[in-house]
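Questions regarding the structure given below will be posed in turn.
In this view, the complex is presented without one of its protein chains, the others remaining in place.
And now, chain A:
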Amino acid sequence: MSIAATQNRGFGATLWDYLTTVDHKKIGNMYIAAGAFFFLIGGLEALIIRIQLIKPENDFITAGLYNEMITMHGTTMIFFAATPILIGFMNAIMPLQIGARDVAFPFLNALGFWLFLFGGILLNLSWIFGGAPDAGWTSYAPLSLQSPGHGVDFYVMGLQLSGAGTLMGGINFIVTIVTMRAPGMTYMRMPLFSWTTFVTSILILFAFPALTVGLFLLMFDRMFGSAFFDVALGGNAIIWQHLFWIFGHPEVYILILPAFGIFSEIIPAFSKKRLFGYTSMVFATFLIAFLGFMVWAHHMFTVGLGPVANAIFAVATMAIAVPTGIKIFNWLATMWGGSITINSAMLWALAFIPSFTIGGMTGVMLGAASADYQYHDTYFVVAHFHYVIVGGVVFGIFAATHYWYPKLFGRILNEGMGKLAFWLFFIGFHLTFFIQHFLGLMGMPRRYWVFLEGQGLDTGNLISTLGAFLMGLGTIVVLINVIYTAVKGEKAPADPWDARTLEWSIPSPPPEYNFKKLPLVRGLDPLWIEKTEGKGKMTAAEPAVDIHMPNGSIFPFIMTIGFFIASLGFIFQVDNHLWLLAVYFGMALALGTMLARSLKDDHGHHIHKEELEREAD
């Protein structure tokens, strides 16, 4: 397909193109766009929560609706905003960084995206079908078993769908990195973002099955009368907590490791220096992932596991601070003596370091099991995880947006608006969450619908709400920036930042096959090596050849629709057995599509080298 043909096409053709695409860059962009949409919804829910808490004994929303808000806010932000936006960046950027033309399983990649999207849609449909889930994003049994209506059922099915999608994404990235690196791209020459993508994918592979199992058990308990978590019938409610946190703690590292990777790209690029301690960075990433699986019970210190279990998990938890500290010092050392450019991307990176460190320090405080009896389920915990997730992950997402936007969309985001958004958001963030540490220490419980006057909580909550509005403003400025850039933004060259890694050696946005000729990688920061010691651009590792590309397919979309219909059937068959028909129909559609896909031979197509030569770049 030539570049001219992709322009000026009708809306229908473009829509069809996106519905059937298996191009990792388009899928990545769709992940980012859909994740951004859910981020706005989750943000709106957050503002509603904060308005309710702006003053004592407020009655802005009812207690029931409040529970739905906090549940949907947490679930949406973790599963449908932060995770997919990061997966979007991994999808769009990682293959470019390792010099690959595609991912290993393009079809699976598309399926993963659609499952995530429809999982998110399913979850949010609960708002119009009789009430959203209200048992918290952790959905602890027995609360989640007793929650009336279908809210928690939507939670179960929505997460099950999107979880399957995420698992596919993880497997796909692992195989891509193991098998598709360009000639010369050894493991120890991979950029840190590709490394963290790899390790994150391993975490996904091992952590998500625990969630899948937990959700299945909850599904059987709620819809088919089993009693895994029902103490009255001999079940055990604590098992849910274990399963959830065996998944849940690695999940927080699934979120933060890619952000670490993002900063490890941005800081060297804008310090004009090689990443300090590259090997130790890789090592620390693995160590964090390894330890991340041995600490889940720190979320359950107050459950009554006993002093021995608590002590073991407390020590393991605090140990994570060591590799994290290694990373912090490496970033600082990278900047030391560098020639630093401070633009929007770099501002987010600079702000990340102290903000995230505060979150890490409160984490170690929480990790002290005996002290956690005091902090647990107070606003202190709320402050902790927002410092790590917003100060770490969300800052990372904003930084990545500024840094890679030119590569993804061929235009540079406006710097003025970028800086304005940063300052609004940064100040708003600290206003909102710093004070929450003290609210928590004063005894304000987490998930609190109203607080009373005269308990010293008024001012803190007011400040917190004002800060939240500043963050909202900052987000709106980012949105305006994106729209403005789409209309009048400055066109981006291939390498707008004078950066170091392979993705900057190809046009912005890259052609569908990424690399006309696979590059020969001569070391860490391959483009930089060529700039300083070579011809200034990558040497090809192969002569011009025909490029093999996968064909697009509508099957992933149809399969997803099948699973979506079946999920609705599962939810409503509790009320009326006729809904089982939807289960059968949906499953038949999904499985039938799988069968069709397996029986149909599809060898993809080639882009011929003559055609490549005609497409002058």
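One rule holds in what follows: a residue touches a chain if its C-beta (ideal position, glycine included) is under 8 Å from a C-beta of that chain, and two chains touch if they have at least 3 such contacts; residues count from 1.
Basically, contacts and distances are computed from a predicted model.
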Report task. Have a look at "Methylaspartate mutase sigma subunit", "ABC transporter ATP-binding protein", "Cytochrome c oxidase subunit IVB" or "Fe-S oxidoreductase" and point out the UniProt protein name belonging to the hidden chain. Result -> "Cytochrome c oxidase subunit IVB"
Query - Options A:18, A:37, A:220 or A:293, residue touching the unrepresented chain - result: A:293
**Report entry** Selected residue (touches chain absent from view) among A:19, A:305, A:441 or A:561
**Finding:** A:305
Query raised in the report: Per the definition of touch given earlier, which of A:13, A:63, A:178 or A:554 contacts the omitted chain?
Result: A:178
Requested in this report: Quick one: say which of A:18, A:60, A:129 or A:206 touches the chain that got left out.
Outcome: A:206
Query raised in the report: Looking at A:65, A:223 or A:238, which residue reaches the missing chain?
Result: A:238
Requested in this report: Extract the touching residues of chain A with respect to the undisplayed chain.
Outcome: 174, 178, 202, 205-206, 210, 236, 238-239, 242, 246, 293-294, 297, 305-306, 309
